[in-house]
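Single-structure report; data block below.
A single protein chain has been removed from this complex, and every other one stays in its place.
In this document, chain identifiers A and B correspond to the written order of the chains, with residue numbering beginning at 1 in each.
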């Protein structure tokens, strides 16, 4: 794999792993639970992507370097160097960084594997939202992607779509990637701050609505 | 892939996608959550099947046409053309249609991939119940398959078993498929109406029993 791509993968893994370790801390899990939740958040999206592409063992398993950012993330949270503020902003920031980097790497890796454009966008989004969704499902939380406050998958789709254009026109990947991921991150953070919403999915029957205020 | 088979796949995808979009509406998710839940319900079973068969990228990713029924389902629910009645019957009907079609396509696709008969039945059932289970797990509901009211996996097993016989004896696939899926659908709907139950799994210790009345 290209070195720059690997670096972005590892950075995204780190960001999601931090979000997993922070959630583990909030739920009162122990260090091992933290390690597992951080692995799932950091590596789950990429493993899913690689399994879907179907070209042998996923990178996270065949390349041990992928474990390093997970370990660092767990240690940083364990030692309290990173911890959640009362507003849970830290978790959301790291989650947003992971989202913005993984929609990029997911799209590029799918493109390099020769998939068609639409599949590339789908895999970019899957990579970006997969790890976070596993993290939340396994920790028994309603996944962030379903939280009606702020947009989550939309910036990932937007970023994956832009990356497909960048790849098709053979634009300089590194610069384009920097711009696209910054855009995705900004979109996600602004949507949280402003409380942007997309329209609801249909008529509510008045039951079983999830609450608004958080994760 | 055979055109008739593809048509049935798309129809099943549509039916499950509607069930996902309806659940999203009931849970108060937004349009994007609806899209994701509809994709998971509509495509999850087939993607799992294709990953298990292990012959490259799952059809839902390599063939963009699979997205069409998901989009249509989400739009129909969003615009209110399809909505749940007070008794949640709509969701259950679409879910049953998906079940009856996917136990069929799952079995046929596994058979075409050269798997043994038992594996074909297993994959038929996996395809039929997989998407619905993902839908419910991700939306933090106890999966339909575990609801003691009505039978769910039994008709799917029955249908998958019949299809293996049909395939082994090289009976005309389209007519046989029509009969088998009608039987599965009828079995599921009658079981719901009559409240059929299979025996419980063991002695109850009196705790943690799930309630009866819903989902």
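Please note the rule applied: contacts are C-beta pairs under 8 Å (C-beta built on N, C-alpha and C of every residue); 3 or more make two chains touch, one makes a residue touch a chain.
Quantities reported herein were computed from a predicted structural model and do not represent experimental measurements.
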{"item": "Selected residue (touches chain absent from view) among A:21, A:123, A:187 or A:200", "value": "A:21"}
{"item": "Chain not shown: contacting residue from A:15, A:74, A:154 or A:200", "value": "A:74"}
{"item": "Residue among B:11, B:93 or B:145 touching the omitted chain", "value": "B:145"}
{"item": "Touching the absent chain when the full complex is considered, from B:10, B:23, B:123 or B:162", "value": "B:123"}
{"item": "Of A:123, A:137, A:180 or A:198, the one touching the omitted chain in the full complex", "value": "A:137"}
{"item": "Absent chain, residues of subunit A that touch it", "value": "21-22, 24-37, 47, 51, 54-58, 61-62, 64, 67, 74, 77-78, 80, 83-84, 86, 137-140"}
{"item": "Interface with the undisplayed chain - residues on subunit B", "value": "51-54, 115-116, 118-119, 122-123, 129, 133, 137, 140, 142-143, 145-146, 148, 151-154, 197-205, 207-210"}
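Criterion: only the chains that are shown with their structure count from here on.
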{"item": "Distance from subunit B to subunit A - Cα centre to Cα centre, in angstrom", "value": "28"}
